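Complex shown without one protein chain; remaining protein chains in place.
Right, subunit A next:
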């Protein structure tokens, strides 16, 4: 079966005064129909830029897709103009943003903001679009939807606004929903509710979900497959069980060890581990593995040769020289 979305060798660079920032530098991500894929990594690793590149929502200039293909249902989205992409946006690919407080237009009613994409993509009349909007608001469990459809964003709480964002992204029943850290700005109880709601919606509409997050807890709870990104590259990709059971890449191992454990009793509790150092600056990055400076297993080859993604188990790929029999051993 052909995948729904296939990103191949995507490179998105940003021109700055100091040089080209290689924010995304050769990313491959494949997403099947109806699948939930989590993209994890720390801030600045390029996960948001990857997602925004799909619909060309990055600011261009200074951003630019310099190489790669983004195949959606067999069609490459990269060469399309913004105008041609307008038919894909919201209709085929819905987007949920990180900040519900700032992602809604303060001077338009939430109803209008949902209804406008219904009118644009499904050619509905004002009346029908409004009816569908109310229906969507009910689906995302906004109480008293018929009245609240005429309210403005500032009259909603953060969690409710994120529900509105979900309703907006799902209004045209897209085949893929990209959620860019949808729960980061919310408090923990609301986070759980929003994740549940996303799961509900997925069961109802059967769309594929690409969930971008930096919280391993969210990954464990929602993902079927996981892509771990570091410094603009994919370092590991696996289904969620194998990733948590046997993480291969030192970075992934570090990420998993940094999750607080509540299942250990006090006697076994150890200091929470952190990965030392910080993400490299992506202007003219040094050759070799980008994680090498922070990696406790780094050896000679890591600084010279860039590791490529290779299959280490069925469906499990990673980019690290460790255990690579083709080269020298540490």
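Rule of thumb we're sticking to: a contact is a pair of C-beta atoms (placed from the backbone, for glycine too) under 8 Å apart; a residue touches a chain by one contact, two chains touch by 3 or more; residues count from 1.
Throughout what follows, contacts and distances are computed from a predicted model.
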Item to check | Options "Cell division protein FtsW (Lipid II flippase)", "ABC transporter permease", "Acetolactate synthase 2 small subunit" or "Transmembrane protein": UniProt name of the undisplayed chain | outcome: "ABC transporter permease"
Checklist outcome for this item: Contacting the left-out chain: of A:20, A:71 or A:85, that is A:85
Item to check | Among A:2, A:107 or A:274, residue touching the chain not depicted | outcome: A:107
Next on the checklist: On subunit A, where is the contact patch with the chain that was removed from view?
Outcome noted: 55, 57, 59, 82-83, 85-91, 94-95, 97, 99, 102-108, 113, 116-117, 120-121, 152, 154, 165, 168
